[in-house]
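Below: one structure in structure tokens.
Every protein chain of the complex appears in place save one, which is left out.
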Amino acid sequence: MNTPVSAVDRKHTTETLEGAVIRFCGDSGDGMQLTGGEFTTTSAVFGNDVATFPDFPAEIRAPAGTLPGVSGFQVNFASTDISTPGDKVDVLVAMNPAGLKTNLADLKAGGILIVNEDAFNNNNLKKAGYARNPLDDGSLKDYKLYKIPISRLCEESLAETGMGAKAIGRAKNMYTLGVVYWLFDRSLEPTIKHLTDLFTKKKNQPEVADLNIRALKAGYYMGETAEMFQSRYIVPKAKLAPGKYRQISGNEATALGLIAGARLAKKTLTYAGYPITPASDILHFLSAYKNYHVKTLQMEDEIAAVCAAIGASYTGDIAVTGSSGPGIALKGEGIGLAVMTELPIVIVNVQRGGPSTGLPTKTEQADLLQAVYGRNSECPCIVIAARSPGDCFDAAVEAIRLATKYMTPVMLLTDGYIANGAEPWLLPKMSQLKPIEIQHPTAFNAHSDEAEGEGNNVYWPYLRNENLARPWAIPGTPKLEHRVGGLEKAQNTGNVSYDPMNHQRMVDLRQAKVEKVVQDIPPTEIQGEKSGDVLLIGWGGTYGSIHAATERLLNRGHKVGTVHLRYINPLPPDLGEIIRRFKTVVVPELNKGQLIRIIRDRFLVDARGINKVQGKPFLISELVAQIEAMLPQPRVERAAR
Amino acid sequence: MNTPVSAVDRKHTTETLEGAVIRFCGDSGDGMQLTGGEFTTTSAVFGNDVATFPDFPAEIRAPAGTLPGVSGFQVNFASTDISTPGDKVDVLVAMNPAGLKTNLADLKAGGILIVNEDAFNNNNLKKAGYARNPLDDGSLKDYKLYKIPISRLCEESLAETGMGAKAIGRAKNMYTLGVVYWLFDRSLEPTIKHLTDLFTKKKNQPEVADLNIRALKAGYYMGETAEMFQSRYIVPKAKLAPGKYRQISGNEATALGLIAGARLAKKTLTYAGYPITPASDILHFLSAYKNYHVKTLQMEDEIAAVCAAIGASYTGDIAVTGSSGPGIALKGEGIGLAVMTELPIVIVNVQRGGPSTGLPTKTEQADLLQAVYGRNSECPCIVIAARSPGDCFDAAVEAIRLATKYMTPVMLLTDGYIANGAEPWLLPKMSQLKPIEIQHPTAFNAHSDEAEGEGNNVYWPYLRNENLARPWAIPGTPKLEHRVGGLEKAQNTGNVSYDPMNHQRMVDLRQAKVEKVVQDIPPTEIQGEKSGDVLLIGWGGTYGSIHAATERLLNRGHKVGTVHLRYINPLPPDLGEIIRRFKTVVVPELNKGQLIRIIRDRFLVDARGINKVQGKPFLISELVAQIEAMLPQPRVERAAR
Amino acid sequence: MTQIELPKYSAKDFATDQEVRWCPGCGDYAILAAVRKVLPDLNHRKENYVFVSGIGCSSRFPYYMGTYGVHGIHGRAPAIATGIKSANPNLDVWLVTGDGDGLSIGGNHLIHMLRRNVNIKVLLFNNRIYGLTKGQYSPTSLTGHRTKSTPLGSIDHPIHPISFALGVEATFVARCTDVNKGGLNVLPDVLKAAADHRGSAFVEIYQDCNVFNHQAFFYATEKDTARETTVLLEHGKPLIFGANRDKGIRFNSTRLEVVSLENVKEDDLLFHDETDPALAFLLSRMHHTQGLPEPVGVFYRVNKPCYEDMLTEQIEKSIAQRGEGDLEKLLNSGSTWTVSE
Partner (left out) sequence: MTQIELPKYSAKDFATDQEVRWCPGCGDYAILAAVRKVLPDLNHRKENYVFVSGIGCSSRFPYYMGTYGVHGIHGRAPAIATGIKSANPNLDVWLVTGDGDGLSIGGNHLIHMLRRNVNIKVLLFNNRIYGLTKGQYSPTSLTGHRTKSTPLGSIDHPIHPISFALGVEATFVARCTDVNKGGLNVLPDVLKAAADHRGSAFVEIYQDCNVFNHQAFFYATEKDTARETTVLLEHGKPLIFGANRDKGIRFNSTRLEVVSLENVKEDDLLFHDETDPALAFLLSRMHHTQGLPEPVGVFYRVNKPCYEDMLTEQIEKSIAQRGEGDLEKLLNSGSTWTVSE
């Protein structure tokens, strides 16, 4: 195919950048998610480190051209290690006035602003609430503004295809992508391949593939020929750990991790769910993997889903349920049953903005206390959290491992940000993952006093092993027939028991079992200083921002150390000791302060919170600023570096 | 009527006691709850201070004569102030071997043991697991054992009535009560009146009333004539605050408090519930008060119940829902909706043993953290707790007051112990209770920019008053039509808003509103020392035990102060200051440590817990022992007093 | 209550200033327009309307009605509405729900509201898909339907909303379509009939989800097919359908068959009887895929006491018998005793 080669041409100067943040925005109908996704893949395949932030409108479609209808996709790509999609935007591509209006504030002063000039008509300007056309009134003078009549140019270049106006109109995102590819000297190949795969192979619409590929190339050539841009930009390859990579979103990684966990345990996976934003994609992904013996049950509601998981677990499957927001609240009673029956289930909570229905498409980290405390009575669960899209895979495997090892529910916390966001993911090798050992008893395990003879003659479902876990005999096993249920159970026999001392003992045991998990927690890693002024304690999807902020603080010479928790209940056993090595403890969270409640309670340390509840991730800059304000003395001498 | 006068006779010596603890136990079918209740009322009417502890078998009926079928009722009556039903029992009345077996351990050495000798037949002994008859084998020699052939004596004395054997058999509890009445020199009048009211007036069964009254008297005369007892006991009147009293259980007091609260607000009450032990009685009580304009809705489940309450609240009723255990877990999502729509509802949680179905008829205090934290996202509720049966009345009124003042849900925590237990209750005067002011707007409250003219021209449902509460316009009010819902709302207008800064503001506001409640919290009362060695912090139904333990510790010269919290979220504003005045903080709870989590987090004090999860209240003695073990130095010198 | 003179309302009075946010071409628009248009004719005060919903595209409905409204939580609208109607029986409560909201997570609440016969009007927008969550199958999706969550096709047997409602004691059960290009304009009439019914009224509305299940009901709404695949139910009248009204439905033992009016007299056709639950059930089993037209209009309508009326009645009776509750007296009831100074 006759695609442009990515050699640097002579007509333009070239600038080499360490990295850049680009955001595509436009109407929901403008295909910005696809555009951003393609740019990301292309950059990743090229060898950049990348991080993305897709920002959808609320679940329901808003009228075209309006502010609530704006869809955005931000990608940060760099030749260095990056961990967030970036605070501020270097290049903003706005396909319509509404997109410009809602996104301009994030563009850096002097940043590149590419707009589809054709979309700035009266109708659209009015819908976006512009009294005058911002392209003409000088209000954008602080930016490098490129007004491109994208709609018209795209139309002209596709006229010869003879395709309908609607189809041609839809291709303008690829035209735009072509322009941006030119600007950043990217190859068109990966996108051409993807368009061919998608339209020609999957949907059998070669004409649509052709149309989009033409648009893409037309945009690229426009950049090359139009002499519009003074300069092109080069973002060289990053030095990444060697190995095979792919882009992965958190929800997909969770789905793959669950399949992998079940495989490692040599068992089948049952995932019982009920659609809800932003957890639904886990259900969608898994339902496509039937040939991996994955059973997906879309139940009638979230309560049914957790109960179906309990049923599947009793029967011996690796049983998982997942949801978000109110859907998780509904599972509380069911989780209680799993705690009492001591059956392993995994509950995936893709956290979203709340309370109540809240901001369903936005991210938040505000379900931690619910995870730890949100059930009636003493009802402890193991709680772990994933830190990034790719990490969801490991966390899902770990959740299955812990649930089956301790015979108890595990809550896995992810969030909308990492669930929808994607990052390059170094592929794990299945052969290198530790198998999950599960044994279902097939013989009696105890000797009942009443019965005569020697040797075991009964099955006690609540006998415990060294991890305090009970045995997991499954239906179909001759002679081990037994009943479980939500009433308090007598230790060993598992019979219903109202005995006060037995109740105390069982409450203690269920708690002790969860606390045993400390034996599985590896020594805590500290980023930066091992002792000093400030210890940052983070958890979950804020990893990227906190990690980057820590780097920046360290670069400025601050004595900062950072710990990012996977294990929340129980906490790592060495955490207290680490805390004592720092003067101040700071806990940044996308909530009003939740992990900090547990840290303060547990370690009696006057930890301080950095909290934000805006449905959005932390900016690195706001973290740095707030932490610096807390530091005993600004290290001016080194900050000047 | 020819009833025995309560003059002291000559045949027996008399002992005057400060108080006594008596427990009636027998099979579920033996009528022990009625018997205990009658003894309590009679003693209360006589002028003793009383406290009771009914202990039912699990909800489901066990076979007659078996250990799980045993029903008990303990009453402590005294001439001094008492606050618990007592640790150990002075007099145990056992109607059958199973009752003896399960209750004997609580009888003091040297205590009086009255048994129905007739029930100790082979069949019953076997069911209770006795190899030999304990009445004959000397195993009871440490007690004052009175073997009375109650069944036979009762039968003989009622033979002349010509009633059936079954009816006569059922009257033996009244025969037994008569014996005990004689022993403690109590009047038969209140019970005779009650039997007449119940059977003659309500059920139109005068022959049953007659039968029971005869049995009662026969028992009494037996005591008088049989020369069986060496001594009679007198427990003089107590010095109680003057006024009119009645016996009341916590659930009944809650019901009355809810009616009173609605009355004080000049509004109708809607109570939406779903049966569950031990909360059902609130629904039962309220459903009998239709002529108080009380609407009770028995919904299809707990979720429906909380949602019906939200609907009723939106419509302007005082709306309450109540449940226990798993039923409360189910309400989490609905409570979130109430938090978001800022509608006042009260959720009554009669806590019971858990987790899951747990020990449904037993008490526990383990839902505190669920109340404070157990919902998705940042979803703050006001949380208050009642301390005793009578206190449920005040707490219910307060819950309604706070909910309507701050336009937000209030969780009222009671528990199985105080819900079923009863105590003498000094009747409040309605005229002395503070009215609850509620205003439903009837006119516009804001001026919209878009509209012309002066003065208000719109209704903003999320405008706030000085308490940060929003206005409560109700359907049917012309022009104030507005919509509420679970999506994030724009401050003031209440329109759906996805704006990040608005979300932050609303999350902050909902939290601030709950924190405003500190302005309603009266200065914290301290029992005992105002500073010193140990500060006890209690909450809820453990009040009686902790109060009594404190008294005992003070008597022994310990520098102990005790605070018992009504307000849990938010905590009293002066609590931190009080905590700082004591060397050690101890938090006794019937859970694994829940309030203590919040105290430690909030005040960074190394509080220690005394915890018990056995489905039973604290004994005074165990509290005293554990606290003394924590005290810096046992005050031997004064402990000798 | 004294009847104050009613303002003359127009459809516009029932609009709000909130932008309507459904996808272009969504069937919800037509239903919204019809409801706004019908309400002014019903002679109720605007401030007495409360629109209640759960969660779903359809459940955004209350935001677009200039009345009181509650956008509830998923599936729970019937419970919220029951609370509203019990608290104030004078309100006109309408409930808008979807096939997911009303029949999946909320099925149980709907059952109990219907059987209690709470005087609430239920509009169930059946688009056989979860719209708001972007296209998973719903309880009314046909077996084999490929959706996001059933890439190999649904394996569930769908629920029939009309059979469902009849099976749980609903007192008014009807069906119509969002639009009808075949000339039958059933929606407004059914809305009025539902409004006039004293008790729970259940209305299934075939609704096109333009994005995730487009054309699912085109057979029943489009010009060329609508008259062939649907039949209008009218109480006491024979079941006749077809673009030329030349076909009818007849009993064949206990089953139904289509006959041509050329061969069969009208009198031999099945006559609709709104009061016969078993007949209504039989009609609810008709499917166009089996060659039978699908009935629209009122399947079933009977009078039964409604919940809030009985609730009020019990309160009034109790007051009449025991007197207006006196709290002071209530507190003093039971065995009381007095401790003097």
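Think of it as A, B and C in the order they're written, each chain with its own count starting at 1.
Following the convention adopted for this analysis, a residue touches a chain if its C-beta (ideal position, glycine included) is under 8 Å from a C-beta of that chain, and two chains touch if they have at least 3 such contacts.
Keep in mind that what you see is a predicted model, and the values were worked out from it rather than measured.
> Among the chains present, which touch the one that was left out?
Computed over the complete complex, the missing chain touches A, B, C.
> Please identify which residue in A:Y314, A:Y567 or A:F618 touches the non-displayed chain.
Considering the complete complex, A:Y314 is the one touching the chain left out.
> Where the complex has a chain not shown, which of C:R116, C:H145, C:K247 or C:R301 is the residue touching it?
Considering all chains, including the one not shown, the answer is C:R116.
> Given the contact definition stated above, which residue among A:Y221, A:Y292 or A:F444 touches the chain not shown here?
If we include the chain that is not displayed, A:Y292 is the one touching it.
> In the whole complex, not just what's shown, which of A:D30, A:D185 or A:D301 touches the removed chain?
Considering the complete complex, A:D301 is the one touching the chain left out.
> Can you list where chain C touches the absent chain?
104-108, 111-112, 115-117, 139, 152-153, 155-160, 163-169, 254-255, 273, 276-279, 281-282, 285, 304-305, 307, 310-311, 314, 317-318
> Counting contacts across the full complex, list the positions on chain B that touch the omitted chain.
59-64, 66, 68, 274-277, 280, 283-284, 287-288, 290, 296, 298, 300-302, 326, 356-357
> If you put the missing chain back, which residues of chain A would it touch?
41, 44-45, 47, 190, 193-194, 240-248, 256, 259-260, 263, 268, 270, 272, 289-295, 297, 299-301, 303-305, 307-317, 319, 333-334, 336-337, 341, 427-431, 474-487, 495-496
Everything below uses one rule, namely that only the chains that are shown with their structure count from here on.
> State, to the nearest whole Å, the distance from the C-alpha centre of chain A to the C-alpha centre of chain B.
Going by mean C-alpha positions, chain A sits 46 Å from chain B.
> Taking each chain's centre as the mean of its CA atoms, how far is chain A from chain C in angstrom?
Using C-alpha averages as centres, the distance is 40 Å.
> How many angstrom lie between the centres of chain B and chain C, each centre taken as the mean Cα position?
Spacing between the chain centres: roughly 44 Å.
> What parts of chain B, by residue number, touch at least two of the other chains?
333, 336-337, 341, 485-487
> List, in ascending order, every residue of chain C touching at least 2 other chains.
55, 73
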